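What follows is a short report on a single structure.
Selected chains only, in their assembly positions.
Chain nomenclature is as follows: A and B, assigned in order of appearance, with residue numbering initiated at 1 for each chain independently.
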Amino acid sequence: MGVATVRLQVSTRGNGAVIDLTQQVDEAVKKAQLRDGIAIVFVPGSTAGVTTAEFEPGVARDLSTALRRLIPPDGDYWHNRIDDNGHAHVQAALLGPSVTVPFSDHTLGLGTWQQIVLVDFDTRARQREVICQIIGE
Amino acid sequence: MGVATVRLQVSTRGNGAVIDLTQQVDEAVKKAQLRDGIAIVFVPGSTAGVTTAEFEPGVARDLSTALRRLIPPDGDYWHNRIDDNGHAHVQAALLGPSVTVPFSDHTLGLGTWQQIVLVDFDTRARQREVICQIIGE
């Protein structure tokens, strides 16, 4: 058994941008040289989330749009007394900061049309660091 | 420390069906012969999700109904230019593809009225494979 930690660098424009992390996570699993185990993908920060989705432009727009409709940026948020991104905090807490994907024989157990995605809800572009940790044997 | 991977076979009618996986996960934990650790339940595919809920018919209907109300099947989705299940993709991404449940002394740490459930949002019945991975010592 062993643990390997990789920090992924992600450029994001925010505002509901959906970014595919699958290839970077897959490379981290390959490099870790552990046969079976889990990859945990975790975003530090409270205005972005991680989940899986089919990464095609339509689904990416649908996911962003649905979250903006359910938790609108122009809603009334207590957090906006000290900042401008109350909606981003609620959207991120609801989506959750991490996803755990099992791998077997060095291969992630994702479906064919299933990718690991970061969704950045914040109101500005930035460079994000995402933690990818591999635990296995 | 060790890792055990089991693939669960699940028949589902889709359209928000809620399926109880607890017994299969519990059996996988027992068979793994690891005393303490975690069970990760992960669904490959991007139109179903995994969470925990009290598995009684009322909660199952309430959960499906709430997700259909929040992200309606007859909404306007970009993904529906290439398929008919845009809502299923958004619902699944929001619920998330996996749940991680700790176990101690071979026993899952679930509450008395808490079950591990798959929710299948796709628009058709199918046979699903769910990955259950046990990591522990």
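Criterion: a residue touches a chain if its C-beta (ideal position, glycine included) is under 8 Å from a C-beta of that chain, and two chains touch if they have at least 3 such contacts.
Source: prediction; values computed, not measured.
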Subject >> Overall copies of the shared sequence [whole complex; 2 in view] >> reply: 3
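In this text, only the chains that are shown with their structure count from here on.
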Subject >> When chain A is superposed on chain B by its C-alpha atoms, the rotation angle in degrees, nearest 5 >> reply: 120
Original post:
Any idea how many Å lie between the Cα centroids of chain A and chain B?
Top reply: 19
Original post:
What part of chain B is in contact with chain A in the complex they form?
Top reply: 1-3, 5, 40, 42, 44-46, 70-71, 77-82, 86, 89-90, 92-94, 96-98, 100, 131, 133, 135
Original post:
Across the complex, what residues on chain A touch chain B?
Top reply: 1, 36-38, 51-54, 56-59, 61-63, 66-67, 70, 94-96, 99-102, 104, 109-111, 113-115, 117, 135-137
